[in-house]
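Supplied in structure tokens, the structure appears directly below.
A single protein chain has been omitted; all remaining protein chains appear in their positions.
So, chain A:
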Amino acid sequence: MTLSINQVTKRYQDFVAVDNLSFTIEKGEIFGLIGQNGAGKTTTFRMILDLQETTEGTIMWNEKHINSINRDILGYLPEERGIFPAMTVESQLYFFGELRGKLRKDLHKEVDYWIERFELEDKRKAKAETLSKGNQQKVQLIASFIHQPEFLILDEPFSGLDPVNKDLLKNAILELKEKGTTILFSSHQMDNVEELCDHLCLLKRGVSLFTGSLLDLKKQYGKTKLTIRTDISKEKLEKLDGVKDIQVGKDQYTLTLEDETYAQSIFDFVSDGKYIEKFSLDYLTLDEIFKDKVGGTNV
């Protein structure tokens, strides 16, 4: 066990930001913290980073209290982006690397590698303020892990990135995982969480609604999402046993089943022993589960 959050509560005078939160993250794992705005994600990050104190509970890193560890093993990308506007890309990366305890000579290789990897070669000597928002974000992202931290916290790392840069970031996160970095991140974009996370914690107003593996969460709901392409009318499909809801798409229906056991009888009815173009039974997406758990409001 690497990070362990035990019954942590953060209470202010008139509200509770985080309520009795517990989860653990294993070494080399990617852990997702998801929740709406104000769910307590950033407060949790700040308590882990020792920027805020816990009201109750403990946060441990390798059995040691998080306040007592050397902070250089941590990397952090805050939700709102911030870099030094008048500093060049290169000097910014060296500065943050040195601030995290690395020697300048040990940073050359890393700086060169990540600048090239994130396609910032021509911006190396440019001041950060002259870069586009997306490029600034890439610089800050590199700055957060240039010192090769053991534990990296990324608060909304994907927001504001275009699809190409999102893929770059996704691959970088996976590369860091392979190197053994433990990663905790939050995101509003559930597809990213779904693709990257091994385990997750679903927060609503400071309270954990679910903590565990993504697969376990999906299994809770079962394979109840059925997508079919057929000429049969919506009215006929609605009358079938086990169908809770039908959404009509462009050229297909998406049925929500009460239980995955009804799938067989629906298949028999729809195919009638003949070839069928599409019949797909799936788990709910994380996005759908999230909306169901937190009450259908925007993420």
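What we mean here is this: contacts are C-beta pairs under 8 Å (C-beta built on N, C-alpha and C of every residue); 3 or more make two chains touch, one makes a residue touch a chain; residues count from 1.
Here is the rule we go by: contacts and distances are computed from a predicted model.
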Inset, instruction - Write down which listed name, "Heat shock Hsp20", "Cytochrome P450", "ABC transporter permease" or "RagB/SusD family nutrient uptake outer membrane protein", is the UniProt protein name of the chain that is not shown. - result: "ABC transporter permease"
Legend entry - Omitted-chain contact residue, chosen from A:Val16, A:Met87, A:Ala126 or A:Leu209: A:Met87
Legend entry - Selected from A:Arg71, A:Lys244 or A:Lys278 as touching the chain missing from the view: A:Arg71
Legend entry - Selected from A:Leu21, A:Ala39, A:Val89 or A:Ala143 as touching the chain missing from the view: A:Ala143
Inset, instruction - Identify the residues of chain A touching the omitted chain, counting contacts across the whole complex. - result: 12-14, 46, 49, 51-52, 71-72, 74, 76-87, 95-96, 98-100, 140, 143-144
